[in-house]
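Encoded as structure tokens, here's the structure I'll be asking about.
With one protein chain withheld, the remaining protein chains of the complex are depicted in position.
Chain IDs A, B and C follow the sequence of writing; residue 1 opens each chain.
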Amino acid sequence: MSSFVGYANYFAVIILMMGGLYVIFSTSNLIKRMIGLSILQTSVGLFYITTSKVFGGTVPILIDEDDPARAELASRLDPAYFESAAYDGVVYSNPLPHVLILTAIVVGVATLAVGLAIAVRVREAYGTVEREEIERKDRIRHAHESYEDELDETEASEADA
Amino acid sequence: MTEYAPHLDTNTIVNFGLLAMLLAVLVAIVRTRSLLAAVLLMGIYSLISAVWFVVLDAADVAFTEAVVGAGVSTAFLLGAILLTRTESLTKRWQDMVMPGLVCVGAGVLLFYAALDLPLFGDPSAPANAHVGRFYIEETKNDVGVPNIVTAVLASYRGFDTLGETIVVFAGGIGVALMLGFGERSMGDLPPALRSPVMEALAESDHHVVLRSVAKLLIPIIALYAFYVQFHGEVGAGGGFQAGVIFAVAVILHALIFGLADTMDAIPPELARAFAALGVLLYSGVGVINMINGGNFLDYDHLFPLAFEAGLPGSHLSGGYHHWGQHFGIIIIELGVLFTVAATMIAMFYAFAGRAADVVGEGARG
Amino acid sequence: MADVLFWIDQLGMALALAGGILSVIGSLGVLRFPDLYTRLHAASITDTGAATLMLFGLALMAGFSQEALKLLIAWAFVMLTSPTASHALANAAWSSGQKPKLGAFSLMSGKREPAEADTASGEKGGAP
Partner (left out) sequence: MLLGATAAIMVAMVLMLVRAFIGPSNYDRILAANSFGTKVVLFIAVIGYLFGRPAYLDIAIVYALINFVTTIALMKFFRYRSLQASLSHRRVGEEARDG
């Protein structure tokens, strides 16, 4: 039982990550793929915070001495475990992953906005946001340009002939 | 020390319940055909993950995810859907098989790799026992700020946060370069370009209740943003969250009173200026520290040492107050507030303001 | 004095439990009601009711402290925003032409239109 509790969080986060990846791979619509991307980013955040949680720990905000919450929190843990994990009378979760994920979320929104702006410009340039149609129109445009290049070359060769 | 064995307590049970909900929403997002439902479910997904962060003692992260995930990213996604005019998705089973196999393969590999990770909640895990423990113990005498996350974010890792603020600013510039600042749409709308829905607005809806409640709420949300900003060291909060909350207040004003009124209130030039001002303020504090003899962002040197020694209870004269750190953190959080709020507002103007061009789109192929 | 505080805590917890049960009943209502407008009733009324019960119960437990003030502020915002959002939603749904299933009537003329549901979905239980 305890090994299940120990790894269940990691497995759930991995399933969410793979779900986000699947959404990115399977849809051809650019906007839906951005949604898949933000699911993936959120699940990375979930993974970091899973590793930061200390059993019986509380929010990493220092509690001052006279706060009644100290006794309340201490009463919930068995003493043997309490000595090893506590810092001056309170067990705190690890604050470091919180800092990383906090900025990752805000930067994630900035990149989401830039990605959506690109999608809007792709829509205005190609008239669609579906991946296949964009590739098809690209091929047509390349074929068109290469045909024009040949025309220019033939005219150039005739001109100097 | 007893060998740590994770056992079920209320915290873990609630955590599993929320993870189950997240998986259910994920399945719904994967299966849905309508893009609008996907955006709405994305809002619910980020909301549940915000609550999950609360359950796992990550107050600041929950704050950011709740504010950013539901408020701002939903507005951007809706703006993008409006501009790209795609609302339903075509799904063919051929392009489901291969991605499914790849994801299942990668998932199995990750499962195998996860078996070596420390058990969930283990205090003696290397991350929690050494590095995390250092910051829990040293914050009181280095920075003297109760909220360890804000102390690490602003003081220990101040240089990285400056980098992140510049990344948000650069994101704003990127969106502005691609979508403009939304001014073009504020010109008078020629009748030919007006979308039919605008007429429907004229007589049938008058939304009196919505407008009066919005008039009441917008100043409260803006005030709450400053509360979150200034009590960032004591409780959960800080520059990022406050900036996004302020942007959400402006977005609410734009949603109800129209983008034209909001642009009269907060012109795009002001948003551009404040975005740059925030980054200037942040790096200015660093330069002041260097002038006073410290490193680039070492707030102990924010004030000249003689002046700080004279302050009541300063750590230089026997007390334990780090006045330089307190004021340094408040000022750079203010810089982050300006940049994040102005950038989010500029991005919303770019997305919402561009609609008029696309309405008359047919010109470009 | 200690037992008074104990009983206040118990009362607070009981109120919180009552709020929780009320919100479950509300959610059941949202699931089972036939169309949007009745679901709006189920959702918004029980939301504000459960919010009042629960937040006041927790405020009792918090006593005279900053937490109690924050709980009351959260209560005030929920009471302000939830009904407004439901009103705006009903207004938007109505003006977009979504008629209620049971006994549709037209606002302007005041007379009863035959309920669209009878003709569209062919339900036998037409409006009385």
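The rule we apply is simple: contacts are C-beta pairs under 8 Å (C-beta built on N, C-alpha and C of every residue); 3 or more make two chains touch, one makes a residue touch a chain.
A quick note: this is a predicted structure, and the numbers were derived from the prediction, not measured.
Partner chains of the missing chain, restricted to those shown and counted over the full complex, are A, B, C.
Of the options B:91, B:133 or B:207, the residue whose C-beta touches the omitted chain is B:207.
When the full complex is taken into account, the listed residue touching the unshown chain is B:67, out of B:67, B:162, B:266 or B:302.
Across the entire complex, the residue among B:104, B:177, B:260 or B:273 in touch with the chain not shown is B:260. On the side of chain B, the interface with the absent chain consists of residues 10-11, 14, 17, 21, 24-25, 28, 34, 36-37, 39-41, 43-44, 47-48, 50-51, 54-55, 59, 62-63, 66-67, 70-71, 74-75, 78-79, 81-82, 185, 189, 191, 194-195, 197-203, 205-208, 210-211, 214, 217, 220-221, 224, 228, 235-237, 241, 245, 248, 251-252, 254-261, 351-353, 355-356, using the contact rule stated above. Although one chain is not displayed, its contacts with chain C can still be listed: residues 10, 13-14, 16-17, 19-21, 23-24, 26-28, 30-31, 36, 39-40, 43-44, 47, 50-51, 54-55, 58, 61-62, 67, 70-71, 73-74, 77-78, 81-82, 84-86, 88-89, 92-93, 95-96, 98.
Listed here are the chain A residues that touch the chain not shown: 58-59, 61, 69, 72-73, 76.
Criterion: only the chains that are shown with their structure count from here on.
Listed by label, the chains touching chain B and chain C alike form an empty list.
Ranked by C-beta contact pairs, the top pair of chains is A-B.
The distance from the centre of chain B to the centre of chain C, each centre being the mean of the chain's C-alpha atoms, comes to 30 Å.
Rounded to whole angstrom, the centroid-to-centroid distance between chain A and chain C, based on C-alpha atoms, equals 35 Å. The centroid of the Cα atoms in chain A and the matching centroid in chain B are 13 Å apart. Under the contact definition stated at the top, not a single residue of chain A touches 2 or more other chains.
Not a single residue in chain C touches at least two other chains. Across the interface of their complex, chain B is touched by residues 1-3, 5-12, 14-23, 25-32, 34-35, 38-39, 42, 45-46, 49-62, 64, 80-81, 84-85, 87, 91-99, 101-103, 105-107, 109-114, 116-121, 123-125, 127, 129-130 of chain A.
Of all the residues in chain C, the ones that touch chain B in their complex are 77, 80-81, 84, 87-88, 91-92, 95. Of all the residues in chain B, the ones that touch chain A in their complex are 1-2, 4-9, 12, 15-16, 19, 22-23, 26-27, 29-30, 35, 38-39, 42, 45-46, 49, 52-53, 56-61, 64-65, 68-69, 72-73, 76-77, 79-81, 83-86, 89-91, 95-96, 98-100, 102-104, 106-107, 110-111, 114-115, 117-125, 127-128, 131-133, 135-137, 139-140, 146-149, 152-153, 157, 160-161, 164, 167-168, 170-172, 174-175, 178-179, 234-236, 238, 240, 244, 340, 343-344, 347, 350-351, 354, 358, 361, 364-365.
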